[in-house]
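Below is one structure; the comments refer to it alone.
Only a single protein chain was left out; the remaining protein chains are all shown in position.
So, chain A:
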Amino acid sequence: MSAILKAPLTVEFPFTRSLGPVQSAFLTGLRERVVLGVRAGDGRVVVPPVEYDPVTAEEIRDLVEVASTGTVSTWAWNHEPRRGQPLGTPFAWVLVRLDGADTALLHALDVPGPDAVRTGMRVRLRWAEERSGAITDIACFEPYDGEPEEPAGHGGEFAEPVTGIVAPARLDYTYAPGRAQTGYINALAERRNVGERCPSCRKVYVPPRGACPTCGVATAGQVEVGPGGTLTTFCIVNIKAKNLDIEVPYVYGHIALDGADLALHGRIAGIPYDQVRIGLRVEPVWTEGARYPDHYRPTGEPDAEHDTFKELL
């Protein structure tokens, strides 16, 4: 058996999120160098603020400014910063209870080494030079030995409040498709279409995923299918997809390859779109260097009888 395939896979998404009144005030405050908390039903000041009382679940909105100085309530030394974290040099993760707050905020503390951190140490917030209304407007914390800063008593009303954030995320994977799909993809590279047969119901699945969804058992025994097949259903695409170099309208269809018990899908070309019909006999067209058929075209054979593919619809 040929080697198991692997390929890099990156999942990247810019999550656009809207903010409620409390989160909007907090993040706008950061942009304006003001730290706001919210007063809960039991009188505690929660920082960063939440929209619902942690104890009673009542909606809360009583914003209170707190100081940008505070005390480390616990810490962890991060000697190898990872992508996206607040500092690129070794730093301490810290939970900081800001003066005037009763809960702690998670962020980074910029100190040279673990010997320079301890629970109970005094710290001060360091603002990012460019601020947009995001938690990253706090660059990090730094050691501080002065008096607690006095908050100015800001009420949380701002001109041009931030109403949303875009939170970009990127995760990198190495995708391995497993045994059955590796066999399928390797055969395609040789311009062959192969399926796998279920040992129980004898059905041939193309592309094979390794299991018969009807019997719940492993498929095995590669079976060569096609190259010809029958169009079992289709649609006409009228909207051009971004970055897709195919003129519209074009036809996309389900193709039951000869010898297969499941239809795969592909583009139908080589025939005017308004002459495509169910039962049309088609064959794959491979382009130079491609790893899969570019499209399927009519073979010129008479159309297949409905009875021959009715189980595959």
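For the reader, a short list of remarks on this structure follows.
Just so it is clear, a contact is a pair of C-beta atoms (placed from the backbone, for glycine too) under 8 Å apart; a residue touches a chain by one contact, two chains touch by 3 or more; residues count from 1.
Note that in this section contacts and distances are computed from a predicted model.
The complex appears with one chain absent; UniProt names that chain "Lipid-transfer protein" among the candidates "Lipid-transfer protein", "Cation:proton antiporter regulatory subunit", "FAD-dependent oxidoreductase" or "Tryptophan synthase alpha chain".
Touch with the chain that is not drawn comes from one residue among A:Thr56, A:Thr119 or A:Thr308, which is A:Thr119. Among the residues A:Ala169, A:Ala189, A:Leu244 or A:Leu313, only A:Ala169 touches the chain that is left out of the figure. Touching the omitted chain from chain A are residues 4, 6, 9, 11, 15, 17, 19, 23, 27, 46-48, 50, 54, 73-79, 82-86, 93, 95, 97, 103-108, 114, 119, 134-136, 165, 167, 169, 171-181, 209-218.
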